[in-house]
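With one protein chain withheld, the remaining protein chains of the complex are depicted in position.
Up next is chain A:
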């Protein structure tokens, strides 16, 4: 099965602590291949890092193995996390276990596919603009993008630092929440993590798994019109039916408006590409990674190394990011994108004065067929319309299976207020119990 869907780049084992007990003891976990594993190559789905072996493990990997989970392999991904289909990997596309002619979503497609195919109990992905939630939706499993600062990024190979978080993928809401319980918490190696005892309104002793109790009685669910407009009708019908079931369980739904999200995809791509152009400058073939045979000077050698090591989508984003930051264009693109980001954040803050969670389709479309969107990058970017707002606003979000349309999985996304992971887990568990 593993070979059929190409979920893993590398199958290798890191044994979990045999003496540990708790929900993850004896669980198997698949780790996205941009999360460092000591002694096991970590490729980011790129030719550039095909032979890179990290000298240390990411904090999240140590926390999982200390909790008793055994790592079973490194999962395939869009190159450096840049894609919505897992087709931009240098190691070939991953197939969707539900329908192998379709993509699993991306960029954490290997992680979601591994869980959906039963290759691992739990998986880790990273979510910069939807990369955990999109593949969870397309493969019919659960994915959580935590609040920015809840989970350590130490050992995560950076794509766009201000947006990304590592998050769990699992077959059920409770399993995903249990994995989040293990990986969450401040880390001296990542200065952007927060100590929840110092965050107003957050509960440092919260158990996310315990919040999966299905009790939505009295909960207010905001339904933003902007995130339904333009979505595939079959997706909208499936998601609306799931929301109606939440109402039947005692939740109250209310239509809301988030006008800023119309600009979320543009703002996301400008910011992510700008950060990527800076982050990926480190890949010059000197300290690690592929190195071209060039006998030219410093600049020629770097340019050749990077031509050979990076795929087309990574080059596109580095170049567009460089362009957006260059003299004469910085104000036009980057500054406006930061304005849009602040606007999105304020829109959500205002909405959460009246509602507890915000529900929408995770993806506005059903899973693409393999090859369908690869030649049209803009079309692929537009599929991120509903997931990117949570990254721009630093908010927690979960994708939970809402049902099927034409035999394909449809994901419902629930976004919560900052550090409101318990609320989105609770609401998602009610969706799952339908």
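Everything that follows uses one rule, which is that a contact is a pair of C-beta atoms (placed from the backbone, for glycine too) under 8 Å apart; a residue touches a chain by one contact, two chains touch by 3 or more; residues count from 1.
Methods note: contacts and distances are computed from a predicted model.
In the listed set "Metal-sulfur cluster biosynthetic enzyme", "NADH:ubiquinone oxidoreductase subunit 1 (Chain H)", "Phenylacetate-CoA oxygenase, PaaI subunit" or "Aspartyl/glutamyl-tRNA(Asn/Gln) amidotransferase subunit C", the entry agreeing with the UniProt name of the missing subunit chain is "Aspartyl/glutamyl-tRNA(Asn/Gln) amidotransferase subunit C". Within the whole complex, the absent chain has one touching residue among A:154, A:333, A:368 or A:419, and that is A:333.
Only one of the listed residues, A:361, A:377 or A:420, touches the absent chain: A:377. For the chain missing from the display, the contacting residue among A:318, A:355 or A:374 is A:318, taking the whole complex into account. Mapped onto chain A, the footprint of the missing chain covers residues 51-53, 55-56, 188, 191-192, 260, 262-263, 266-267, 269-270, 277, 281, 284-289, 291, 294, 296-304, 306-307, 310, 312, 315-316, 318-320, 322-324, 326-329, 331-333, 336-340, 342-343, 346, 377-378, 381.
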